[in-house]
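Other chains of the complex are left out, but the ones given are in their true place.
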Amino acid sequence: MTALSIENPVFQTYAIAAALMVLKIMLQGWMTVYRMMKSNSGLASPEDLRPGPLNPTPQPEQLEINDYVDRSRRMHRNDLENIPAFLAVGLLFVTVGPALWLAQGLMYGFVAARAVHFMAYATKQSHEVRATFYTIGSLIVIYMALHVLAQVLALP
Amino acid sequence: MTALSIENPVFQTYAIAAALMVLKIMLQGWMTVYRMMKSNSGLASPEDLRPGPLNPTPQPEQLEINDYVDRSRRMHRNDLENIPAFLAVGLLFVTVGPALWLAQGLMYGFVAARAVHFMAYATKQSHEVRATFYTIGSLIVIYMALHVLAQVLALP
């Protein structure tokens, strides 16, 4: 059996964690859209000031940076700095045949760390809280990359 | 036969769509370079004001934000918020053995939606046009992630 197969329990773990993280990235985009519409501000392009169904009475201030909307964009950027690397290294990790408990601990641990980071960022918790869960997620990805390197370089 | 093999027609569909989307990301970088050189502005780093073959007569204003160049950077950021998630979830989608017509509809649909989004953004169409094709692409990725989750969680 090949490692990258839906019958492999380690691959199933990866598939669940990766699908959840893909949903996280996409829903962060919709959180930005929701906040733009709710606050009627934080628009990014000059043409967004043309009157239309999404913006019936445009105002020049709508192009200014608004922390309510920009916070969601910063959260999105933070996702992009972490999640695609996890998606790639997670797949590699499956191919080196780790123990199931290790894969579950790391991958579900990453998902949990990013979920708490999201909540801490959205609710403006202090820098220390956000940094703690950023660090946990980041160290998991770094460990997985080093584990893959060690396994591949140890091959005969 | 393993699902992630070039002999699998569903994988072929993914390979074509993914290669096109990789080209899209890379060419967006070159569109930014082209616009920086054509407008001689929108530079990002202070050292870019040193005289050299790419910038023989530097001016401080070249570091200011210029919508012509910044538009291409915003398009690039929008790509990064959508395409890497598609690349990861598309691979997972192949492993759960979907019908070929479904994979083709979703994956080529995503490529088409991003192509129209690109044209709408580059030509400054109204917010509603851009939002429509962003939404189509986003919903396709979200559907694929939910489909993968449902299939994996339904395994015995």
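Going in written order, the chains are labelled A and B, and every chain counts its residues from 1.
As a convention for this text, contacts are C-beta pairs under 8 Å (C-beta built on N, C-alpha and C of every residue); 3 or more make two chains touch, one makes a residue touch a chain.
In this text, all values refer to a predicted model and were calculated from it rather than measured experimentally.
*Asks:* Assuming the 2 chains shown are copies of one sequence, what number of copies does the full assembly in this structure comprise?
*Replies:* Copies in the complete complex: 3.
Note that only the chains that are shown with their structure count from here on.
*Asks:* State the interface residues of chain A toward chain B in the complex, per the touch definition above.
*Replies:* Per the stated touch rule, the residues are 2, 4-6, 11-12, 15-16, 18-20, 22-23, 25-30, 33, 43-48, 50, 52-55, 76, 80, 83-84, 87-88, 91.
*Asks:* Residue numbers of chain B touching chain A in their complex, please.
*Replies:* 2-4, 67, 71, 74, 80-82, 84-85, 88-89, 91-92, 95-97, 121, 124-128, 131, 134, 138, 141-142, 144-146, 148-149, 151-153, 155
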